[in-house]
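Omission of a single protein chain aside, the complex is shown with its protein chains in their original locations.
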Amino acid sequence: MSVTTAFDLRRHLRGGGHSAGVWAALAALILFGLLRYENFGGAYNISSFLNYNAMFIVISVGMCFVILTGGIDLSVGSVAAFTSVVAAYLSPWGIQIALPGAVMAGLAIGALNAFFVVAMRIPPFIATLATMLGAKGGALVISGAQTISIDWGSNFTKLGMGKAFDLLPWTAVITAIVVVGLWILLERTSLGRTVLAIGGGEDAAAMMGLNTRGAKAFVYMLSGGCAGLAGVFLASGFGAGQPLEGIGWELSAIASVVVGGTLLTGGLGSVGATVAGALLLGLVFNILNFENGRGVISLSAYWQMVIRGAFLLLVILLQSRLSRATQKELS
Amino acid sequence: ETPPLEQKERYKVGFAQMESNNPWRIAETKSFHDTAESCNWDLIATDAAGSAAKQVADVDSMIAQGIDVLFLPPREEKPLIPAVMKAQAAGIPVFLVDRSVDPDVAKPGEHFVAFLGSDFIDQGERAADWLIENFEGDQGIIVELEGTTGSSPANDRKQGFDERIAQDDRFQIVASQTGDFARDLGRQVMETLLQAHPDVNVVYAHNDEMAIGAIQALELAGRKPGEDVTIVSIDGTRDALQAIIDGKMGVTVESSPFFGPLACEVMGKYAAGEEIPGWVQVEDRIFTADNAAEHIDEAY
Amino acid sequence: MNAPDQGRLALDPARHGAAIALAVIVIFNLIVTPNFFQPQTLFVNISQMATIAIVAMGMTLVIATGGIDLSVGAVMALAGALAPLIFLSDFAQANPALGLIAAIGVPILIALCCGVFNGLLVSRFGVQPIVATLILFISGRGLAQVLTNGNLQTFSHPSFSYLGTGRVLGLPFQGWLVLIIAILLSWVVARSTFGRQLLAVGGNERAARLSGIPVHRVKIGAYVICAGLAGLAGLIVVAINSASDAARIGNLMELDAIAAAVVGGTLLQGGRAPIFGAILGAVIIQLVKYTLLANGIADEVALIAKAAIIIAAVYLQQARKE
């Protein structure tokens, strides 16, 4: 009896070991916040937190797919800025035009990345670095280096500022739908499994007859599309198309994915843990703001950067201990 | 109507700074911290690290914490409107500091109490005016060093200056490139532009840091800033005043970061029920060789 | 006589790709850009590309081990913030010579420590390089700002400024510095045991370990050299400007350095370290910047052009490799 339990526990840990750390850290941080700060668990804080972080969750999940193939997408932040401008221009026609329009714009840039990586065989780091610069330039060009007003009269702002059933922000609801959809895609479709196989060994996957080129093209387009959606959230939740936004988003998305236990070399990782990673990193900001509000210490912006780095270090070390245990067994 | 502010002994005050990557912002934040003590504030200061979206999220977290008043230097004109609206909806009076929001959407006295600050366009115009008045040559070949591409001070300071200078046909702007409000970039851009346009004799920089960078570039190239090249700038930093005293720079239009005391005063009046004008305009001085030495000690 | 190494270098297709790109840019400039063919243009470009080149050479070593270093910009800021703190201190005012040595030595030492930190995370703790160096990328600059309280430090210190403004035989001092470092590092890569070990670790880490190569030490070594060079670059930036602004020094340097290394023919998966390629890459990036600026191309359009050029240069190498 006890033997089986111990065995099962070991199996369980081995299976979920690479993402156990992030869930534990997330739970701990939430608990810490709830106990230490009043209003931390209040409806206002929760919904505004989700509203702001919806953008990062969506981007991180897209990034997760790219990283699972062993690639990387540095362009997501610029793409979100670019598509926020597109969305703002389309906002007079309402959400039903602006949302698909901006997502298509993101997909198009994703397709460009896919072309560079898959057809031209340019390393993803470089290809997406170039589109990062290009999309930023493009955003500034089409906006004339100005923020672009959205149409406050249309239903466009409802998405970013309204709530579904007076409960959760629409952005959070859409994000949840996207996350669940992508989770199913990864776990239950051959496309998803091909994505995982590519990260585990691209040549091998190709020799198995999988359509690796197609799957790779897909992840870059997906990531572009997710960034496009984040751009829509940005425009509708923050009232304008913003060509200057998105700086450093790619790095926080990468951090979320990695904190979620996904291997940067690909092949191993999950959508759920990535969401947890994104929430965790967002929560650090939120908690720092609350800590400043307690008035005991006032952390300067610089200390906040140092603390964020230190926190990332902590989670990564925790993560690497856990995942090295699983890694060892595989090698 | 803006929400009223009750009169209290201590206030919980929110100050949502947009970024801390230049001396001007740092001086502004410091001014609020200094005022907090004298004005009996519990100050919650956040820093959005240059992201308008994060600035909105910061305001959100301050609303969640139940602040009494919000001072907000909006990073962008339009993207910060939601923050203003949300604070308004939560019954928190909002004062905009040093930059304003899009007047077509959010109005003083209605969505926010007032805007405390100067006018970037006006700053650009005054820099141009000084140049037009004091330039002695026949032909002014101008290089313009712009601030961060797309940022509102850069756009406005460019607009004010360019429009005014266009009215005088002695002047011609041969190149206008961004130096990102930074000294190092200002220097590099100036070095390059000087090669392409060796005949330049006026530099207009959107802030003092870039102006100092330009002075260094000129000196490295063997030019004499102040003598064969006139430098015009905005901000009024200590280094700039020193450069004016040294004769290397012509003028800098003040753009004071010390908003703390003014904020305290206006807030007190508002709590007392006084009428606050929609724009509490800050009187920007102008520093030239005539008065730089007097003011250098108060500069940051 | 057979000179296999030289033969291999000369035939390296990656280097040709970059060289062609360089030639195209130079010719374009000679035709289009006013006053391009002038010594002053050369000086300006050498002095501006020096920091990119110095950091890119370090980056090349790190990439050769299969890693990447995002923290170079932050390390530059840290070193750059420290130097004036030191020589403006009372101690340095009292002993100028010692102060100057400390003002150069201590920041570089701290930079080297950052390299050890990165290297340890990557090797001993097995953290992925992008993430490991992301930590200092985030907090290193914060630390620099904490040290200076975010303030801009300005100074006038002619002997320190020599680092950035000095001239030797009419050419900028930092240009010579680049040359010396390049010669040193290419010797290290081609001739030294460390260099061979570096390439072996990047080529196949497991095999390297099985052949008795101290993999951890080699990796740490690469990150330390990279961080040390970043520190030096930080000092140069501060020296040129006679001012240190922790928020700005080395901003986005990691992208320029990586781009330079890759345009110069470094493979991101590791195993190759073309040092002179990195310089070539830095020169190309610098010239692109110069060309666009000097011709009055708007910043936003320049970004797009830069993107296109990076893609083109890398594609050129890619095509020739196959």
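By written order: A, B and C. Residues from 1 in each chain.
The rule is simple: a contact is a pair of C-beta atoms (placed from the backbone, for glycine too) under 8 Å apart; a residue touches a chain by one contact, two chains touch by 3 or more.
One rule holds in what follows: contacts and distances are computed from a predicted model.
S.K.: Please identify the absent chain by the protein name in its UniProt record; candidates are "Monosaccharide ABC transporter ATP-binding protein, CUT2 family", "Arginine N-succinyltransferase", "Acyl-CoA dehydrogenase domain protein" or "NADH-quinone oxidoreductase subunit H".
M.R.: According to UniProt, the chain not displayed is called "Monosaccharide ABC transporter ATP-binding protein, CUT2 family".
S.K.: With touch defined as in the header, list the contact partners of the absent chain among those displayed.
M.R.: A, C
S.K.: For a quick check of understanding: of A:A43, A:L167 or A:I184, which residue touches the chain that isn't displayed?
M.R.: Hidden-chain contact among the options goes to A:I184.
S.K.: For a quick check of understanding: of A:I122, A:A139 or A:A205, which residue touches the chain that isn't displayed?
M.R.: From the options A:I122, A:A139 or A:A205, the contact with the absent chain belongs to A:A205.
S.K.: May I ask which residue of A:N113, A:T194 or A:S223 touches the chain that does not appear here?
M.R.: A:T194
S.K.: By the contact criterion defined above, which parts of subunit C meet the unshown chain? Give residue numbers in ascending order.
M.R.: Residue positions of subunit C that touch the missing chain: 4-5, 7-8, 187, 191-194, 196-197, 199-200, 203-204, 206-214, 267, 271-272.
S.K.: On subunit A, what residues meet the omitted chain?
M.R.: So the residues of subunit A touching the missing chain come out as 184, 187-190, 193-194, 196-197, 199-201, 203-211, 267-268, 329-331.
We take it that only the chains that are shown with their structure count from here on.
S.K.: In graph terms, with chains as vertices and touches as edges, which category applies: line, ring, star, complete, or other?
M.R.: complete
S.K.: By the contact definition above, name the pair with the higher C-beta contact count: A-B or B-C.
M.R.: Comparing A-B with B-C, the pair joined by more C-beta contacts is A-B.
S.K.: Could you pull out the residues of subunit A that touch at least 2 other chains?
M.R.: 140, 145, 300-302, 304-305
S.K.: Can you list the residues of subunit C that touch 2 or more other chains?
M.R.: Answer for subunit C, listing residues that touch two or more other chains: 145, 150, 299-300.
S.K.: Sort out for me which residues of subunit C touch subunit B in the complex.
M.R.: Residues 33-36, 38, 40-41, 44, 47-48, 145, 150-152, 154, 165, 237, 240-243, 245, 247-249, 251, 289-290, 293-296, 299-300.
S.K.: Which of the residues in subunit B come into contact with subunit A in the complex?
M.R.: 17, 20, 33, 42-47, 49-54, 56-58, 60-66, 76-82, 86, 90, 102, 104-105, 148-151, 155
S.K.: Using the touch definition up top, name the residues of subunit A that touch subunit C in the complex.
M.R.: Interface residues on subunit A, with respect to subunit C: 72, 116, 120-123, 125-127, 129-134, 136-141, 145, 251, 254-255, 258, 263-265, 300-310, 312-313, 316-317, 320, 324, 327.
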